[in-house]
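Omission of a single protein chain aside, the complex is shown with its protein chains in their original locations.
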Amino acid sequence: MALQSLDIQARSATTTAVPGVRETLDVAKLIDISKCIGCKACQVACMQWNDLQGEIGHNHGDYQNPRDLNDTTWTLMRFYEVEPEPDRLEWLIRKDGCMHCADPGCLAACPAPGAIVRYSNGIVDFHQEHCIGCGYCITGCPFDIPRLSKKDEKAYKCTLCSDRVAVGLAPACVKTCPTGAITFGGKDEMIRHAETRVADLRERGFVKAGLYDPPGVGGTHVMYVLQHADRPELYGLPKDPTISPLVELWKGAAKPLAIATMALVGLASLFHYVTKGPNAVSREIEKETEHEEEEQA
Amino acid sequence: MTLSRRQFFKVCAAGAGTTSLALLGFSPDQALAEVRAFKLARATETRNTCPYCSVGCGVLIYTLGDGSKNVRSEVIHVEGDPDHPVNRGTLCPKGAGLKDFIQSEGRLLYPEYRAPNSREWQRISWDEAFTRIAQLMKEDRDANFIATNEAGQTVNRWLTTGMLAASASSNETGYLTHKFARSLGMLAFDNQARV
Partner (left out) sequence: MTNHWVDIKNADLVLIMGGNAAEAHPCGFKWVTEAKAHRKARLVVVDPRFTRSAAVADYYAPIRAGSDIAFLAGLINYLLSHDRIHHEYVRNYTDFSFLVKTDFAFEDGLYSGYDAETHKYDRSTWGYQLGEDGYVVTDPTLQDPRCVYQLMKAHYARYTPEMVEGICGTPRDAFLKVCEMIAETSAPDRAMTIMYALGWTQHSQGSQIIRTGAMVQLLLGNIGKPGGGMNALRGHSNIQGLTDLGLLSNLLPGYMTLPGEKEQDFTAYLEKRSPKPLRPGQMSYWQNYPKFFVSTMKAWFGDAATADNDWGYHWLPKLDKTHDILQVFEDMNAGRMNGYICQGFNPLASAPCKIKVSGALSKLKYLVVIDPLATETSEFWQNHGEYNAVDPTRIATEVFRLPSTCFAEEDGSLVNSGRWLQWHWKAANPPGEARNDQEIIAGIFLKLRELYRTDGGAFPDPILNLAWRYKQPHSPAPDELAREFSGRALADVTDPKDATKVLVKKGEQLNGFAELRDDGSTACGCWIFAGAWSEKGNLMARRDNSDPYGIGQTLDWAFAWPANRRVLYNRASCDPAGKPYDPSRMLVAWDGLSGRWSGSDIPDFKADSNPADGMGPFIMNPEGVARFFARDMMADGPFPEHYEPLESPLAKNPMHPDNPLARSNPAARVFEGDRENFGKPDRFPYVATTYRLTEHFHYWTKHCRSNAVVQPEQFVEIGEALGAELGIRSGDPVRVRSQRGFIVAVAVVTKRLRSFVLDGQPVHTVGIPIHWGFTGVARNGYLANTLTPFVGDANTQTPEFKSFLVNVEKIQRVV
């Protein structure tokens, strides 16, 4: 079962009631773009912690590497050379990755039971063992974050280091950030911290500085401090992100089916319990899997 | 009936885009989600210093096992040392990737020798290496050592063999290297400080 520190609050394609008694801290990561030096320590720390071995690509005429988010790149520095006013160059560098929406479009879109969950602390996590590789989560995401792997046809994205947070640590990117551009804590506390940062930036002449915590997705558990909060597009961010209407449509059409499905799942689980006992991986399945993997290799 | 996970995934992939897989009526074994177990729970933690730039960040090196006799220890993770006054747990992209340096495929594993005009390396033993190097050094030193200069002044120097010392090696190595080089009379002796 899930660790108690991370009660599941929502689960894709599932209507089973979720535990609701324990009150956990609503966490958030705050990325202050005005302090970010684009060093990519977060990218490397993410790969290291999550055991991701990326491809060694090419230089495409800029500092952004890899080219885009992918199955082994769950966070990526995006570089923007902009002139918000004439003759004033700014190099805006944004750490891109999952926003951990309070109302996650990926989870709403996902048809695979338990492939996407939202924990009570706000983290939205993908569980690849349940992922069917349909890519609906990508359609559902207003920030274009999840990526399907060519290796195993499964969707991957930032987990906000749910394994670290579960044992009381901050995500790897947060811990490593040399300048403290990434901070982590309770969401309320992060908003208060952001307010002090915004005040500092305004004092330094960024009169439109502000917090990016878009309400269209219920707010996010990854927020940005922007020097130009009135122009999120300068940073490659959507101005008013919402869940795609396609996902809403899918949810509407699928609803009756989903109910029927859940009944079936319930029955199947009961059958499983009666015949095999509580969840345990059978030796045959393990062997079978290993055998297949050998065949493929 | 139980599908293997791989079979189950294959079915899903086939059905993807057309239906909700829950309609199939199955869910895999271990359907309940679980976060990844914390991978450092009982790893051994050793305090070290990043070998790259001169900020001198404190790092924690995590190795497999608890140090007991039968365990061949292996570095499994490197992270910043939160107690360190300068880096306070943070690391830059170089420091954050230190495990890849320790375990780089470019690490040298045994002494090698390249003969004159040869196209390739050949593996040799440490003793062979030390013996041959000492012999070459002595031949050169004995032939070219300058005890006195043209003015008859005592100079005791050896200019035909030089050394570049490693500016990422420890003080202990540097100190021993300095003793070694000067005792031979070397002057063509520098470290990375100039470049």
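Letters A and B mark the chains as written, and numbering starts fresh at 1 in each.
Please note the rule applied: contacts are C-beta pairs under 8 Å (C-beta built on N, C-alpha and C of every residue); 3 or more make two chains touch, one makes a residue touch a chain.
Remember, predicted model here, so these are calculated numbers, not experimental data.
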Inset, instruction - Go through subunit B and note every residue touching the omitted chain. - result: 44, 46-58, 61, 63, 72-75, 80, 83-88, 90-98, 100-102, 104-119, 121, 126, 129-138, 140-142, 144-145, 147, 149, 151, 153-195
Legend entry - Chain not shown, touching residues in subunit A: 34-41, 43-44, 47-48, 53-63, 65-66, 73, 81, 83, 89-93, 178-181, 200, 203-204
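Quick note on the criterion: only the chains that are shown with their structure count from here on.
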Inset, instruction - Compute the distance, rounded to whole Å, between the mean C-alpha positions of subunit A and subunit B. - result: 33
Inset, instruction - Show which residues of subunit A lie in contact with subunit B when the two form their complex. - result: 1-3, 6, 8, 11, 13, 39-41, 43-45, 47-49, 111-114, 117, 125, 127, 129-130, 132-135, 153, 159, 162-164, 166-167, 172, 175-178, 180, 254, 257-258, 260-262, 264-265, 267-269, 272, 276, 279-282, 285, 288-289, 292-293
Inset, instruction - Enumerate the contact residues on subunit B facing subunit A in the complex. - result: 2, 4-6, 9, 12-13, 15-17, 19-23, 25-39, 41, 77-80, 82, 87, 89-93, 95-97, 99-100
